[in-house]
Structure formats: structure tokens, C-alpha cells
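Reading through the C-alpha cells given below for one structure.
Complex shown without one protein chain; remaining protein chains in place.
Entry: chain A
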Amino acid sequence: MSLKDKLDELHQRGLAEIKKSTDLKDVNQVRVSLLGKKGPITEVLRGMRDLDAEERPKVGAFANEIRDDLTAALTKRREELENAVLNARLANEKIDVTLPGTPVAKGEPHVIQQIIDQIEDLFLGMGYQVLSGPEVEEDKYNFEMMNLPKNHPARDMQDTFYITKEILMRTQTSPMQARTLETHDFSQGPLKMISPGVVYRRDTDDPTHSHQFHQVEGLVIDKHITMADLKGTLQVLAHELFGDKFDVRLRPSYFPFTEPSVEADITCFNCGGKGCKVCKNTGWIEVLGAGMVHPNVLKMAGVDPDVYGGFAFGVGPDRFAMLKYGVDDIRNFYLNDVRFLTQFTKKG
């Protein structure tokens, strides 16, 4: 039998043994027995010195070929067996992916805070500052400088918690108009601000009244601000809070600190304007009060109404939240039932 034949036979036998091996230990044994230093291939190669110088490289190359092939076959077999072991283990590790995830502690912002943040972000984007004022106010800022002198009948529209004759819980965020106008330096640019905050009214709490609620005041004063600008601004606000398909309409109204004064309605969210119980069949829902700042308000704050003018508006985040989500009792916002607080979590 020639060396080549011997090698052929070794090759075939080796492949058969590799195929037969059933675990990694077998594979290792086969490797040692075939390719080890005392193995048959080494032995065959040792017999090469008896060959012709011409034959030697050919047989050498052939032997290397066979060794490589066996090595590859061994590696492949080992991987196959390893994979089988891994797969068996993984099959064992199977879990029920439908079991619930491990709970994590997670808190949510208050729904009114969400609306205030949304309003703030909108107006920040339009170049407004956000200012906050005192909740315990002077009569002077809350009323007098808002063109509501002491005997003004419109004071009856707002029931006030007084602390002393001159000190009160602010009934509106409007005093921030007077406070800001007093200090704003118009040479540095126009005044554009919103002022969110808590306000108080002397009301008995019931589903539609709360002695504490929120307002966001808005004020823009410059040399060329128009009522059309007010209309546009309120439209942007309505679109931001309720969506693009909501229209805004203005109606005449009365506030002592604006002239002209308007109330703004938006398309009824419930019926889309067709008319329903919620909007008393008008298709519209009243959402905020606004107007062009009354010259007296400017004058009292030391701003020349012949040069400067602008608009102001006041919106109620509580009312917005009630409308937007159909919350039927304003007290829900202040009783902080966790089951209520955690309903407003959609952020996507």
C-alpha cells in the first residue's frame, strides 16, 4: 500500500470517526488519535524519508491537505455539538414573556401643571417671559391699578378673601400686569410676558367652583400691537391646547382693565361645532377673557398710553383641563386622589 493510499484510508476513517463522535470529549479523543504527535498521520509522514525526492513534496502536500481537512471537520463537529448543548440549555431557559414586567416607581406631573407647562412652552417660543407674582396681594395691584377703584361695581363680580382692608388673596393673575408695567424698561424692547399662578375667590367649593384655582395672565405691550394680533395669538393658543381644527371667535365683554374687552370661545370639543348639550347648542365654548389694555391701566403704571398699547388675556388652566378631558368636578384637581392624578400620563 502506497503512502498515498494509506493517507486516503486514514482520511476516510478519520472523517467517519469524527462523524460518529457524540460529545465534545469524543471529538477531543478523535483529534488526539488522528492528529496527535503519536497519531497515524504523523507516523505516515515519518515514512516520507523513504520516498524519492520527486515524490516527497507531492505526498507532503497531500498529507497537509488531509490534515487540514480533518482539522476543519473536527472544528465543525465541535461547533455543532457546542451549539446543540447551548440550544438545549436555552430551551431550558424559556420564560413566559407574557408575565408582567417588574413594577417601577414612577410619578406624574399634575394635569394642571401639564397645561401650564404647555402654555409656557408655547409662549416662550414666541419670545415671552414667564413671571410669577405674589399670591397675597395688595388691593392696589389686584384692583385699583387694574382700573377697579374701591367702589367699582365690577368688584362684586369677584368675591375676595381679604386679610386686612388693603391686603387680600389675589383674585386674578392680572396684578402682575400692573407690577410688570411699573418696572419694565421699554427702551430695552417690548414687554411680552405670561404669568401663571394660583388665585383665590371667596366661593363655596362645589363641582364647578373652587376657592383656589389657576390662571395664566398674558400681556404684550409695544408701540404697534393690534387687536388682530390678540386674535391671532389666541388662535395659536387654542390650536396648541386643543388642536388645529378648533376655531376661535371673539365676543364683546366687559373687564375694567381692558377696552375693548372680549371673551373668546372655541369650537365645542364635544360636538365639533354642530351644537350639543355641553355648548348649550351654540357650537361654542367660552374659554378665556381678553382685550386691549385699558389706557388707565397703562397710565397708572407710568406708561404713556399715547405711545404704548397692547393686549392682555387671562386663561384658566382648570377650566381648560375640565373641557379637554371632560373632568366634571373641579375639586378633583385639589383632592389629589392618586387614581385621578395618574390618569394624565400620555406623553407621546
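FYI, contacts are C-beta pairs under 8 Å (C-beta built on N, C-alpha and C of every residue); 3 or more make two chains touch, one makes a residue touch a chain; residues count from 1.
The rule we apply is simple: contacts and distances are computed from a predicted model.
A single chain of the complex does not appear, and UniProt lists its protein name as "Phenylalanine--tRNA ligase beta subunit", one of "5-oxoprolinase subunit PxpB", "Phenylalanine--tRNA ligase beta subunit", "Carbohydrate ABC transporter permease" or "DNA metabolism protein". In the complete complex, the residue from A:Val44, A:Val220, A:Leu241 or A:Ile285 that touches the missing chain is A:Val220. Within the set A:Arg67, A:Arg179, A:His294 or A:Arg319, the residue that contacts the chain not displayed is A:His294.
Against the chain not shown here, chain A presents residues 99-100, 102-110, 112-113, 117, 120, 123-130, 134-136, 138, 151, 153-154, 156-157, 161-164, 166-167, 169, 189-190, 192, 198, 200, 202-204, 211-212, 220, 222-229, 231-233, 235-236, 249-254, 259-263, 280, 282, 292, 294-295, 309-310, 333-339, 341-342.
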